[in-house]
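My questions all concern the structure below.
Note that one protein chain is taken out, while the other chains of the complex remain in position.
Here the chain labels run A and B in written order, and each chain numbers its own residues starting at 1.
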Amino acid sequence: MTDIGNAFIQAFELVVGLDPDLAEIVLLSLKVSLLAVFLATAIGLPLGAAVALFRFPGRGGVIVLLNALMGLPPVVVGLVVYLTLSRAGPLGVFGLLFTPTAMIIAQVLLVTPIIAALTRQVIEDLWSEYEEQLRSLGAGPARAVPALLWDGRYTLLTTVLAGFGRASAEVGAVMMVGGNIDHVTRVMTTAIALEVSKGDLALALGLGVILIVLSGTVNAAAFMLKEAAIRKHG
Amino acid sequence: MKRYFFTLSILAALFLSISPPTVAQEKFITIASTTSTVNSGLMDAINPLFEKKTGIKVRMLSVGTGQAVRLARDGDVDVLLVHHRPSEDKFVADGHGVKRYDVMYNDFVIVGPEEDPAKIVSVGEARGAMIRIAESKSLFLSRGDDSGTHKRELTLWGMAGIDIAGFSGQWYRETGSGMGATLNAAFAMGAYTLADRGTWLSFRNRAGMAVMVEGDPPLHNPYGIMLVNPAKHPHVKAAMGQQYIDWIVSPQGQAAIAAFTVEGQQLFHPNARQTQGS
Partner (left out) sequence: MDARTSILPLELSGVSFTAGGQRLIKDISATFEAGPRTIIVGPNGAGKSLFLRLCHGLIKPDAGQVLWNGGGDATPHQAMVFQRPVMLRRSAAANVDYALHLKGLPRNERRELVAEALARTGLSRFARSPARVLSFGEQQRLALARTWALNPQVLFLDEPTASLDPAATHSVEEIISAFHDAGTKIVMTTHDLGQARRLGDEVLFIYRGRILERAPVDRFFTAPENDLAQAFIKGELLWWRRGEGAEENEDREEGE
């Protein structure tokens, strides 16, 4: 009990004291996760839309695969990225292991399937509603993609948020490929893992509280944006 | 359209802010070391002196000795600082490392619940303590992660003449995790475990646990440092890495190690031979 009480006190002190190390960690967490989610969105939206709209051999398999990949274990992704980026691995020459870039790569791999799979569902539903009208206006699936993505924007925003949640809460993969190096690749989740290993459970939980508040803030902002937009645009 | 430009420019700014300092401009070396040197705070205490003197940033990876050696062998780091002599000698002998230098030593301690169910405090030496733990079938947590500490623990079981593998999963349990996680688990289960003194002293969550056995020569824990061989991995920052090695074995580096204390106790004892460095 005292640890849990202490956690809130520690979290409060860290935030109020504007601890520079904490600020750095929080900033890096946001940068890595936001960039990863941005890239995953750039890949996942068109990919999901394509699977939703086009009929090709093996499409059912692709859908099952995308859905299955949503539950990809972070540690496995971390391991694969690690082995790929290691100097002994195929992409070793770039020296990316233990950099934020490596962490972004791992998170993109984790988040893209989530965004692609959920996008497929959203776009498929929209297309079944719009198909006749859009075809009548002369738009086949390919030309309809931008309109469908735009009309599904509120649901897709939720999809992207799900991706962000996954990215910002994930520890296994970023620990493995980032190495939790102080001032370089230390993010909220790896910092929490480190404090646990140092036995400072109160500080670890305090960081956890801050992480939860952060992701809560991001979600709340997105929610309010969405509500305002729905009120305005219907 | 304006909105998209706005969003894009923010993202572009994010990209730029993340790339240059980490990839291009900064001079840095990467060192693979063990949790005992990093999590105890030693590296945070001494590295700033080196960084200030040379302008070279030091990036520490804190992993088990086994993984640290593996990282060094793959060329993913520039310098290796670990504490398992046989692995270190093999590393250099196989040509992965250039040369091994003594740096410092600390010691291992056998820790356990204050009630001491196996009555090992009175034994006062490691080999006898291990025998008593085995005979009383008291819970013992092993790192089980191929780390230096794990290897040392296996050596102690060997000295005690106990074939420990047969008891795994019974009173002997392998956590497969780092020192901190293992100490947390030992604390929760009221078990004995072998820990390095540095991690033990800087560990916060140790109420109800105490040092049972210490100071016995088999618990002596020397650290060695070596440069990853640039002949095997041309991208290794050999000059800067050697600069770091030279510094840590120099009087200044050695003094910094000696000056590092946790709760008033000196954790590491410098033992570099001054003729070694160049």
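By our rule, contacts are C-beta pairs under 8 Å (C-beta built on N, C-alpha and C of every residue); 3 or more make two chains touch, one makes a residue touch a chain.
On a predicted model such as this, the values are computed, not experimentally measured, just so you know.
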Could you run through the displayed chains and say which ones the absent chain touches? A
Contact partner of the left-out chain, one of A:Ala147, A:Leu201 or A:Val218: A:Ala147
Across the whole complex, list the residues on subunit A that are touched by the chain not included here. 129-130, 132-139, 143, 147, 150-151, 153, 232-234
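Keep this in mind: only the chains that are shown with their structure count from here on.
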Round to the nearest whole Å and give the separation of the Cα centres of subunit A and subunit B. 32
Residues of subunit A defined as touching subunit B within the complex: 31-32, 34-35, 38, 86-89, 92-93, 95, 97-101, 179-182, 184, 194, 196-201
In their shared complex, at which residues does subunit B touch subunit A? 11, 14-15, 17-19, 22-23, 30, 35, 39, 44, 59-63, 74-76, 178-181, 183-184, 187, 202-206, 233, 235
